[in-house]
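A single protein chain has been omitted; all remaining protein chains appear in their positions.
Going in written order, the chains are labelled A and B, and every chain counts its residues from 1.
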Amino acid sequence: MPLRIERQEHISGLRLTLVPLIAIAFTIIVGTVMFVALGHDPIRAFGIYFIEPLTDTWTLQELVVKACPLMLIGTGLAFCYRANRWNIGAEGQYVAGAVLGSWLALATHGTDAGPWVLPAMLALGVIGGALWGLIPAFLRVRFGASEILTSLMLVYVAQLGLDYLVRGPWRDPQGFNFPQSVTFDDVALMPLLLGEGRLHGGILIALVVIAAATFVLGRTLVGYSIELAGSAPRAAAFAGFDERRVTYGVFAVSGGLAGLAGMIEVTGTIGQMQPSISPGYGFTAIIAAMLGRLHPVLILVSSLVLALTYIGGEAAQITMRLPFDVTRVFQGTLLIAILAADVLVRYRVRRVEEVGHA
Amino acid sequence: MLDAAILGAVLASIVAAATTLLLASLGELVAERAGTLNLGVEGMMVVGAAVGYATAYGTGSLILGAIAAVLAGVMLSLVFAVLAVWLATNQVASGLATTILGLGIAGLIGSPFVGTRLDGAPELRIAGLTDLPVIGEMLFGQDAFVYLSLLLLAGVAYGLSRTRAGLVLRAVGENPVAAHALGHPVRGIRTLAVMFGGACAGLAGAHLSLAYTPFWASDMTAGRGWIALALVVFSAWKPLWLLAGAYLFGAVSILQLHVQGFGLGVPSQLLSALPYIATVVALVAISALKRGQGAPAGLGVPFVPDR
């Protein structure tokens, strides 16, 4: 095919701002076709998806609450992916962190334990997630086992472990034998930031983490060693960076942040342990990290965009009775559009004269 | 504890359960050997299941259904190919987007068929042979998908290792720049490999909705596409290891149900976790024996012919 994609060396700010515009334009075209085909007014549908959620403080808070675990996990994953370590088991690390931290909440339940409980739980969340993340790191370093597979398999193991705990030892004795723990005491709950709504202290932690991660990745030797380990492992070895230490380090960070996200979600919005504590945040965060090009600040933005599609999708189901599947088609289209637009702006498609190889 | 009749039936169930996984992972293996990691397997499978069911229900022909499922899988795989191969987007994100899109499309296509059923693909029995003790049913009492999956496996194993096309495909996966320099159309080959992956995933979906559980229900693949992805890594990208892996996974998931039936009193969560733990242990064992590192060097790396 006499077409060629060429990388643009200098990308103007104008072209970069085009990315979201092109993506949105493409999504609107596909979406309009879909909505019309299903017999709905497309303008109204788009208003509900993209505009309505941004118009009052309650939905804005919900947007941030929903995006909070995504940005934390996504930021952690950025460490791994920059180092070319493919941790796709953040979902399991999220659960493991939440389990370890919640153990303290249940152990201190009903005692007059002081306000140290919540910080200790968060610390345990980090430790639990990091330990779970270090398993695939260890298996890779010691045995050469692919971390993609082991980290994914450990997701299921962590989920089934949580399932066992809440159906067995952690079951609320007053709870009619239903699979859930007691509700946590106030000292084990994340404080809310505003009088109304669910915006909780976890978002402040997330912002601090994002700032710190931006600094570490961009301005420190550690960040450089991670980058180098990913892009040029041999050069990294020559420069004296220990490959194993990088592996352990990035898995500990991404596991720890996933565990922290799990603990924040449990203490901030759930308030007890139950069989399912995540609607797939660990996997959605992979998309958030990729869309954010592994940069913490951009991951924050992409997390908010992803959260918007979920909340807008729920609103569309409620007000327009659009089935959930429409939301999925819509989300998929939007992601594809963003990915494609990103390339089309950075690269230029040009017709070339030479004949392609047979 | 096990008599011959039960053993025979268990073996037959294992083969049937493994077939969905084998079909889906075989296609993904080919795509990955060409250097493209397509996380859209679950989405392509579920679209195959929905389109295959809808077609078979409408036309009354299972064969047309299976063909439609294959085409649907290919169509969705082309979305991924355009993104990841031609636009060189990140493959992980593109694959996840493909899965989300596929689940949505399948739900919309399948919704009119909820609550309906089909007569599933029949078991192909051979008088005399099927009645052989223990192995009879396993070998000669399966539906056409089982035999097709084994034929495909043999074809892929032979094609990858013994043909020139296979050599080129592997070269494209190992070192796309060199393959390009030698005049091979890297992106065209990768596109074909991705399409093969889509075809196999669609067929795997059809195995579910036309043979294994011949009806349609939303999200009926229930995560098998992810297991198929794991199996490819587990197999170290080798077709025969893939066969072993798929059958091992099938065996563990069927046997854990039987062990429960014997009332051993082990926590069921532990039994459910066994296939995953077994996969990790097996992988570690294989890796420790220095056989696990077979990942194509160019896997997941977009290829852009700059010069």
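Simple rule for what comes next: a contact is a pair of C-beta atoms (placed from the backbone, for glycine too) under 8 Å apart; a residue touches a chain by one contact, two chains touch by 3 or more.
What we mean here is this: contacts and distances are computed from a predicted model.
The complex appears with one chain absent; UniProt names that chain "BMP family ABC transporter substrate-binding protein" among the candidates "Cell division inhibitor", "Methionine biosynthesis protein MetW", "BMP family ABC transporter substrate-binding protein" or "Glycine cleavage system H protein". One of A:A213, A:I277, A:V329 or A:L344 touches the chain omitted from the figure, and that residue is A:I277.
Of the candidate positions B:A217, B:A244 or B:V281, contact with the hidden chain is made by B:A217. Across A:M71, A:A90, A:L291 or A:A315, the residue that sits in touch with the chain not pictured is A:A315.
Residues 6, 9-10, 13, 17, 20, 107, 110-111, 114-117, 120, 208, 212-220, 222, 224, 253-254, 257-258, 260-263, 265, 267-269, 272 of chain B touch the missing chain (whole complex, contact as defined above). Not every partner is drawn; the one left out touches chain A at residues 43-44, 47-48, 51-52, 54-59, 62, 65-66, 160, 163-164, 167-168, 171, 175-180, 183, 198, 265, 269-272, 274-279, 310-311, 314-315, 317-319, 321, 323-325.
Here, only the chains that are shown with their structure count from here on.
Note: centroid distance chain A to chain B, computed from Cα atoms, is 27 Å. Chain A contributes residues 4-7, 86, 88, 139, 143-146, 148-150, 152-154, 156-157, 160-161, 163-164, 167-168, 283, 286-287, 290-291, 323-333, 335-336, 339-340, 342-344, 347, 356-358 to its touches with chain B in the complex.
The touching residues of chain B, when paired with chain A in their complex, are 79, 82-83, 86-90, 92-94, 96-108, 111, 180, 183-185, 218, 226, 229-230, 233-234, 267, 269-270, 272-273, 276-277, 279-280, 283-284, 287-288, 290, 292-293, 295, 304-306.
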